[in-house]
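Only a single protein chain was left out; the remaining protein chains are all shown in position.
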Amino acid sequence: MISLAQMAMAAGFVLILIGFYGALTQRNLLRMIVAFSLANTGVHIVLVAVGHMRGRTAPILDAAVPVADALTRVIDPVPQALVLTAIVIGLGVTALMLAYALKLHARKHTLDIAKMTELKW
Amino acid sequence: MNSMSPLILGLSVLLCVTLIGAALVAIRATRLPIAILAAGLVSLIASILFLVLAAPDVAMTEAAIGSGLTTFLFFFVLARVRGAEKDGDELAGDELAGVKHDGVGK
Partner (left out) sequence: MIKRAIALLLTLAVGALFASLLVGYVPDSELNHTARYYAERTAEDIGAANIVTAIIVTYRGLDTLGEVTVLFISAAIVGLVLAQGRVLNNAPNNAPRQTRAPVSELLSTGSRVLTPLILLLGVYVFVNGHLTPGGGFQGGAIVASGMLLLLLADPLKQFSHRLIAVLESLSGLLFVGIGVLGVLLAGGFLDNRLLPIGTLGELFSAGVIPVIYSLIGLKVGAEFSSMLASLSETNHTENSEET
């Protein structure tokens, strides 16, 4: 039987592929950035799904998860810490891409990637 | 929570299907604001999925940053790009022409 983690992982992979295809085929810069952020979300889902284990709960010690039981009751906290970092950096990268897109539009009056031909040969 | 209950299973199937559907809308939509909102929806559904996957920290981060701030960054840029198009420049494509007639909030 398929587990929750595998299902989420499959959805994450499909999301990465959708973002990849979108970034390759779109011509509008803003749409390419949207596609990148979709792929970003897909990567986060895959990483979190890797850390998930069936029948266990979140890595927070409280009344429901006493310290003595932590080893058998909590899931892997490391991928979660990793993804937390990745989400925050992801926003930084997206803001950077958007700022450059805005600057390009100010110079060329277009967002069409096919019309930016300075580096084309 | 030892064996996965059918409720959780059904919920996560629903979430995954909606996630992929919203991602397809974000790629295929003819109008840019719709695409941006669909990308925000993908983040929001992903944050519910993180909650189901027992990662509440990640779920909070994704909801606040991925679906909140990122969407507004896109809209700020979109508004600036639209403002510049009144100069009579040629547009970047049909999608931006569509944007011009409908409000951003649509």
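Labels for the chains are A and B, by order of writing; each one numbers its residues from 1.
Just so we're on the same page, contacts are C-beta pairs under 8 Å (C-beta built on N, C-alpha and C of every residue); 3 or more make two chains touch, one makes a residue touch a chain.
Because the structure is predicted, anything quoted here is derived from the model rather than measured.
Listed residues A:Leu29, A:Leu47, A:Leu98 or A:Leu111: the one in touch with the omitted chain is A:Leu98. Mapped onto subunit A, contacts with the missing chain fall at residues 3, 5-6, 9-10, 13, 16-17, 20-21, 24-25, 52-54, 58-62, 67, 70-71, 74, 76-78, 80-81, 84-85, 87-89, 91-93, 95-96, 98-100, 102-103, 105-109. Not every partner is drawn; the one left out touches subunit B at residues 56-57, 59-61, 64-65, 68-69, 72-73, 76-77, 80-81, 83-84, 86-87.
The definition used in the following text is that only the chains that are shown with their structure count from here on.
Mean C-alpha position of subunit A lies 12 Å from that of subunit B. Residues of subunit B that touch subunit A in their complex: 1-4, 8-9, 12-13, 15-16, 19-20, 23-24, 26-27, 32, 35-36, 39, 42-43, 46, 49-50, 52-58, 61-62, 65-66, 69-70, 73-74, 76-78, 80-81, 84, 87, 89-93, 95-96.
Interface residues of subunit A facing subunit B in the complex, by the touch rule stated above, are 3-5, 7-8, 10-11, 14-15, 18-19, 21-22, 26-31, 33-35, 37-38, 41, 44-45, 48-49, 51-52, 54-58, 60, 75, 80, 83-84, 87-88, 90-91, 94-95, 98, 101-102, 105-106, 109-112.
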